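Only one structure is covered here, and it is reproduced in the block below.
Of the protein chains in this complex, all but one are displayed in their positions.
Our next item is chain A:
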Amino acid sequence: MFVPTMKLSISLCKQHLGRMFKSKWRVQSQRQVIDVGIPSLVQEQNVPILNALDVVKEIKSEVIDINSLPEPLCEPPRLRKNENHPDWKENCVLLINRNTRLIEGEKHILHLTKTISYSGLPLNVKNLLPIALEMTDNDLVQRSIMEALVWDATQVKLPKRINKENPGLDFPREYGIPHTRKVTHLLYNLVYLCQLFYAKKNGLWTRTKITDAFSKVFLEKEGKVLLFRMPSDVLTSTSRPLSPFATKEQVESTKDQAVPDIFPLHFSLDLQEHHIYTSEEIYPLAPSCLNCHFHTLHITHNMVRYWHQPQKLARAVAVCFTFAAAQARQKFGPTVKELTSPVCVQCAYLDGPVWGFLGYQLNTLNINSPEGIKNQVWIDGPYNLYESCDQASGIQGYNSETFSKFLSLHLNET
C-alpha cells in the first residue's frame, strides 16, 4: 500500500490514490483460470487426486424436521395437507363441494351429471301456484324480509366499499348486518312462513326441518372418481317420497335427447384434485327415522366472491344431484345403476334478493356412458323477491309471485 512520507495535508489529499488503486484492482483482480493439467510426476506415483472444494466443506448447522418430533411438539397430523395426513390416499378424486365454481355454469353440471333441462317448474308444482297465490299474505312476507334485513340489531364492521371510478378515495367505514347473516335469516324466516301456511292448509306440520345437512357420494366417470360433497342450508324431509315429475314414457324419451356439449372443455375443469378423504358415503338421515325422504333443499350464496347467476344455478343442480344420488344409494344399494323408481327432490337457491327454483328427477346413476336414459331437471327463475331494502326507504320493488312460487314447492304433497 501507499505509505505517506509527507505530512497529510490538503494538497496531498487532493491526489486520492486510493481511488486510482481501486480502479486498477477492478481489472487486475480477475484472473483467467488456466488448466495446466496434473504433472506427470504425480501421475506416475498414483497419488489420489481430489477436488479441493470436496475437501473443504461448509459446516452447516443441523435443521430439525418438526414432523419427526413426538406428538405434542410436531404439527397435529389432522392439520397436515400432505402425505402425513392420516386420511391421505394415493388415488386422487375430483371433488365437487360448496366452493366449486364451475366457470361454464349450468351447461357444465348438466354435462357432468347427464341431465336434461326443461324451463319452468314441473306440472304438479305449477298447478299449485294459484292456491299458493291465494294463501300468500304479503304483509307477513314483507315483515319477515324487514326483520331479516333491517330490524336486526347486529352491528359489525362491513367490508370496504370500493369506488371503481376513483379507487383512491375512501368511503366512510360502515357498520351493519353482514350479508351471510342477512341471507340465512331471510331463508329461515320464509321457510317458517311456509310451515305456517302449510299447517293452515293441512292442519299439521308433519315434516322435519334440518339445518346444515350434507351428503357425500362417490361416482365414476371416464375412469375418474368423482366425489360429490354438498351441503344444504335448510332441508325438509317427509315420510313418503315425492311423486315423480315425469311419466315413464317421458323418461324413456330422454334416450333420444342429448346432454349439452361443452367443447373445448373437459368435465374435470374446475374440479379440485383431492387426496384427503374417507371412503364411506354419507346420507344425512337415519334410515329408521320417520321422515327419511328429502322434500325440499335450500342453498344460499354468501357473496364472499362474486358468482354469476349460471354458476349459482350449477351449484343448485349439483346439490340436487348429490342428495338424490345419496337417497338412491341408500334405497337401492351401493351398486345401483338405472333406478326402478325415480328419486325426486325440489330445491330453492337464493342470494338475498334473487331466488331460483328447481325440480330434479334422478333416473339413472350411470353417468359414465352418454347412452341410455338421462336425469331431468326443471329450472324456474331467477326472480327478484325485492329490488332493494334498507332503513331509509323500506322494501323497494317487492314481487309477490316469487314467494308464492317458493310456497308452491312446499305445498307439493307426497
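Convention: contacts are C-beta pairs under 8 Å (C-beta built on N, C-alpha and C of every residue); 3 or more make two chains touch, one makes a residue touch a chain; residues count from 1.
In this text, contacts and distances are computed from a predicted model.
Visitor: One chain of this complex is not shown here; going by its UniProt record, which of these names is it: "Sister chromatid cohesion protein Dcc1", "39S ribosomal protein L2, mitochondrial-like", "Nucleolar protein 6" or "Exoribonuclease phosphorolytic domain-containing protein"?
Guide: "39S ribosomal protein L2, mitochondrial-like"
Visitor: Among A:P48, A:P167, A:G203 or A:P287, single out the residue that touches the unshown chain.
Guide: A:P167
Visitor: Have a look at A:Q32, A:S68, A:S119 or A:S288 and name the one touching the chain we're not showing.
Guide: A:Q32
Visitor: Out of A:L265, A:V336 or A:V354, which is the one that touches the chain we can't see?
Guide: A:L265
Visitor: Check each of A:S23, A:N202 or A:S369 against the chain that is not shown and name the one that touches it.
Guide: Going through A:S23, A:N202 or A:S369 one by one, A:S23 is the residue touching the chain not shown.
Visitor: Across the whole complex, list the residues on chain A that are touched by the chain not included here.
Guide: Answer for chain A: residues 22-23, 25-27, 29-33, 103, 167-168, 264-266, 268-271 touch the chain left out.
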